[in-house]
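Please find one structure pasted underneath; my questions will follow.
A single protein chain has been removed from this complex, and every other one stays in its place.
Naming follows writing order (A, B and C), and every chain is counted from residue 1.
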Amino acid sequence: MKPLIGVGMVGYAFMGRVHSQAWRNVTAFFDLPVTPSMAVLSGRSEDHAAAAAAALGWAAVETDWRELVARDDVQIVDICTPGDSHAEIAIAALEAGKHVLCEKPLANTVAEAEAMTAAASKAAARGVRSMVAFNYRRVPAIALARRYVAEGRLGEIRHVRAQYLQDWIVDPEFPLVWRLQKDKAGSGALGDIGAHIVDTAQFVTGQLLTGVSALTETFVKERPLAEGASGLAGGSRTDGRGQVTVDDAALFIGRFDGGALGSFEATRFATGRKNALRLEINGSLGSLAFDFEAMNELWFHDEAQADAGFRRILVTEPGHPYMDAWWPPGHGLGYEHTFTHEVKDFLEAIAAGTDPSPSFEDGLRVQRVLAAVEESAANASRWTPL
Amino acid sequence: MKPLIGVGMVGYAFMGRVHSQAWRNVTAFFDLPVTPSMAVLSGRSEDHAAAAAAALGWAAVETDWRELVARDDVQIVDICTPGDSHAEIAIAALEAGKHVLCEKPLANTVAEAEAMTAAASKAAARGVRSMVAFNYRRVPAIALARRYVAEGRLGEIRHVRAQYLQDWIVDPEFPLVWRLQKDKAGSGALGDIGAHIVDTAQFVTGQLLTGVSALTETFVKERPLAEGASGLAGGSRTDGRGQVTVDDAALFIGRFDGGALGSFEATRFATGRKNALRLEINGSLGSLAFDFEAMNELWFHDEAQADAGFRRILVTEPGHPYMDAWWPPGHGLGYEHTFTHEVKDFLEAIAAGTDPSPSFEDGLRVQRVLAAVEESAANASRWTPL
Amino acid sequence: MKPLIGVGMVGYAFMGRVHSQAWRNVTAFFDLPVTPSMAVLSGRSEDHAAAAAAALGWAAVETDWRELVARDDVQIVDICTPGDSHAEIAIAALEAGKHVLCEKPLANTVAEAEAMTAAASKAAARGVRSMVAFNYRRVPAIALARRYVAEGRLGEIRHVRAQYLQDWIVDPEFPLVWRLQKDKAGSGALGDIGAHIVDTAQFVTGQLLTGVSALTETFVKERPLAEGASGLAGGSRTDGRGQVTVDDAALFIGRFDGGALGSFEATRFATGRKNALRLEINGSLGSLAFDFEAMNELWFHDEAQADAGFRRILVTEPGHPYMDAWWPPGHGLGYEHTFTHEVKDFLEAIAAGTDPSPSFEDGLRVQRVLAAVEESAANASRWTPL
Partner (left out) sequence: MKPLIGVGMVGYAFMGRVHSQAWRNVTAFFDLPVTPSMAVLSGRSEDHAAAAAAALGWAAVETDWRELVARDDVQIVDICTPGDSHAEIAIAALEAGKHVLCEKPLANTVAEAEAMTAAASKAAARGVRSMVAFNYRRVPAIALARRYVAEGRLGEIRHVRAQYLQDWIVDPEFPLVWRLQKDKAGSGALGDIGAHIVDTAQFVTGQLLTGVSALTETFVKERPLAEGASGLAGGSRTDGRGQVTVDDAALFIGRFDGGALGSFEATRFATGRKNALRLEINGSLGSLAFDFEAMNELWFHDEAQADAGFRRILVTEPGHPYMDAWWPPGHGLGYEHTFTHEVKDFLEAIAAGTDPSPSFEDGLRVQRVLAAVEESAANASRWTPL
């Protein structure tokens, strides 16, 4: 029998549901050196948390995350709350010697992210591991894309075209949920989905952005208050509407340290695009294209080949990243298993005593890009170096 | 707390792994009237079965399926073995008053399928339920296709084009596994994947085939014996090769009772196609197209619409079949959840005291089509009525 | 200056318009050994023919095709009439020593096609050339597909999936035009578009069909008479409706002399498919896929390649068949240039003194397949050898 390692999860909304699915299933597919035990879930409402724990497979419940962090049966703290609480929880957990898996964006500000990274660095010296949950790195097709670039199959990278297009708030009567409030979410499309394309682009190319020029926009400036909303910064009002305090869309162009040019766009107003995380990379020897709406496919153009053309690689074959564990070729995976893979890699790193990736420092790098985008957008698209 | 209902699963290879995933996760997504308990798994080798049970989440192990059927903590028997044992296990379980979920094809012969259907019918009179595992009916896009046809949105159906294309035995050195042996598998591509397109086409159109004209072919007639193969009907030989006794490909054309024409093709030699279950239906008012390699998409053409054209419906929205339970739009599902949905519907039918669908009778209907295909192919493609 | 060669075209409806476009433009793109002169067009109505000649660029008009054939300034007779007149015109022209380009299907019956082939053979002995206008062979992507198969890049061919899907008569009020009358058109979807997929499949694979099993259907059995219709075989009636005497759809399965299995479908009732001539070929080493609705693309899967997948070859590169003559890569061609290429190859063969391809014998082969399909369909899908 493999040694057990106890997990405590803070928050149980969308991200908590997906993380639970990962913890619950990872050992059925991957032969791991340790076995995660779904020890405890924390949430402020005891009733709701208990119901969630029952449905999602957690053995116990705490109503205060500090209690969860303090428990002896918790060695891993998995943070699935909004960004405004990441720093406090993560730093407390790391200081308590607990490994931390933290949802992205790492924090709502660069300062918080810096403090978290410092805490992670100190903890690492004591063998305590931390990881930021940029789950799209674990899409097999994205991992294969990274492999191709690392092997030099694209040659010198010239262009990165990254978009994350959604449309869930196109309706102006969609309510003012926490993701539309700066004090909770830090930013809007930028931090929520823009963070993913920044991380994914840097991960796949192995290059870092060196500067950006940006635009942001809030198309719908006021929205109905969400049910049960209270204490809105910016003010709830007598008419039942409140101010949207984050961006609806963020566009920027930039340069990478390896010489590539990048074009980025994150928006929640791309009507008809549901979860279109798209990445297209052109190099001197080849090109890649990906769209998460068809997550099992990677398109690759190999310039050296006669009669070349983008080919649709169904990334479901043995030998493809993570795919030895799964179904036969052509029997595709779904969204949730980006998290299964994340948890697998995290557990393996903990067991091996190595630092998992992406690290809090990677998360801080993304945070700095987000901050530079906001700074540039606030200053007439001024070039903002990183 | 919901009442528990014990499940015993016979077999733990590919199908067993997928069924386990469904049993393990169904309650995390669907609010069911009963809660499945993964009581016991049976397999001939105790060691292997115990390892599988540990990995897949089953509480106990039996080495004889008869013991499993007899256990008090088993109310559902889930049959995941090759087709040659379906009839015996299913009939025994039904007679023992256990609900049965049986993998497809229902049996290896029409006679077996008839006996199973008779047993199911008798059992149903006593409130014992049975279901054949045509999982593709539970792809949300396929269920949506059925809904469209049932609502009359396609008008009168004229054409059904159904293909199931794989390529996993293109290499002539691929070994003679059980799926290539008639005594184990009943038939080749025909029963394994042809059965799926027959059922899916009949399900979506709501029409039954009335006759067929068919061709079958075995392209590679001998193959290396698989490791550990023994007692091959047809003879293992001194050269380490054995005879392939099933079809590699089956093609047929047919007519449906509602007036549609059908073209069917099942093959394991479609190089480059991995799991391309494709269905295209043309009606007087519209058309549908589907390919399992992009399982979250349904293509629909509405003839009444100005500037019509096939539109790509990403079947991941609330209101789409099964999708209220899942992730936000655009965060697609994977292969395994066709089984999660199957298990959900099965459990709901048991709790409601209704007969689940597809029934053993549906399985028998498919079996008769398979038999007619083989008969036609053996008689110079002679028209063979059903 | 290149020598002139006079062309006389019989008929000026859809096919006549496209052929005119080819004759008018071929020398602007291809450096040919002879220059076609658009000498004369014939049509029964002098006024209509004269208007067509003016619009399409023909120098003169005849109202009797016999006069056209007899003219000294005509060395090539281009037959663009319905199938019922092909034999008479072609044989007369060949006997008069005129090269003949004849639209497909070669004739309405095998007997006519045999007579034409005999005439072509006799004429060839005297240096008179003939060609049947299976224009789809001259789609650059189809020509490239042929090249791939001929080079052995697909290995042994196992599967041919050929469909020609249109929808222009889905509306039951669409009138009874000549293409829906057996005495004019010979057959329906079968001869009109089925002929194309038979020829294209045999051309690309280099294999001939050896037998077929078929179904045909006429979904809409009566239609309003077309304006100006008269003398309908089968009878016009007092209610202004007449009988459809041809098939709306034809499906068949068959075997090729190289061992491949084929599945064919031609229909005018595939709602939403406009001109979907689709071909998919699976071989032991690779596969090809094509759809005329995206005529500049050929999809190729190379099994030997690591991380293989169908790649989209944009067949617009120098070195691709016919493409040295055209625009830069990515600037696609349209439908009409399949005829431009046809005329180019025909003129080059005439100048070189070689027999162009596809020959009348190729046309006869297709005719025999069409006849076998009709025979099989009329005899309960009985296997019908070729």
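The rule is simple: a residue touches a chain if its C-beta (ideal position, glycine included) is under 8 Å from a C-beta of that chain, and two chains touch if they have at least 3 such contacts.
Given the structure is predicted, the values throughout are model-derived calculations rather than measurements.
**Student:** Touch as defined at the start, partner being the missing chain; which of B:Val26, B:Leu56, B:Ala93 or B:Leu144 qualifies?
**Tutor:** Candidates B:Val26, B:Leu56, B:Ala93 or B:Leu144; residue touching the omitted chain: B:Leu144.
**Student:** Among A:Ser213, A:Thr245, A:Asn275 or A:Ser359, which one touches the chain that has been omitted from the display?
**Tutor:** Considering the complete complex, A:Ser213 is the one touching the chain left out.
**Student:** Which one touches the absent chain: B:Lys2, B:Arg241, B:Arg278 or B:Arg312?
**Tutor:** B:Arg312
**Student:** Which candidate, A:Gly286, A:Gly330 or A:Gly363, sits in contact with the chain we can't see?
**Tutor:** Only one of A:Gly286, A:Gly330 or A:Gly363 touches the chain omitted from view, namely A:Gly286.
**Student:** Can you name the residues of subunit A that touch the chain not displayed here?
**Tutor:** Considering the whole complex, subunit A reaches the absent chain at 158-159, 161, 163, 165, 167, 170, 213-215, 217, 219, 249, 251-255, 259, 261, 263, 265, 267, 269-273, 282-287, 301, 303, 308-310, 380-383.
**Student:** Of the residues in subunit B, which ones touch the absent chain?
**Tutor:** Touch with the absent chain occurs at residues 144, 300-301, 307-314, 317, 320.
**Student:** Name, in rising order, the residues on subunit C that touch the hidden chain in the full complex.
**Tutor:** Residues in contact with the chain left out: 14, 17-18, 20-21, 24-25, 27-28, 55-57, 166, 168, 273-276, 292-297, 314, 316-317, 327-337.
In this section, only the chains that are shown with their structure count from here on.
**Student:** Rounded to the nearest whole Å, what is the centre-to-centre distance of subunit A and subunit B, using the mean of the C-alpha atoms as each centre?
**Tutor:** Centre-to-centre distance between subunit A and subunit B: 36 Å.
**Student:** Using mean C-alpha positions as chain centres, tell me how far subunit A is from subunit C in Å, no decimals.
**Tutor:** Computed value for the inter-centroid distance: 55 Å.
**Student:** What whole-number Å value describes the gap between the mean CA coordinates of subunit B and subunit C?
**Tutor:** 42
**Student:** Return the residues of subunit C touching two or more other chains; collapse runs of consecutive numbers into ranges.
**Tutor:** Each of 301, 308-310 in subunit C touches at least two other chains.
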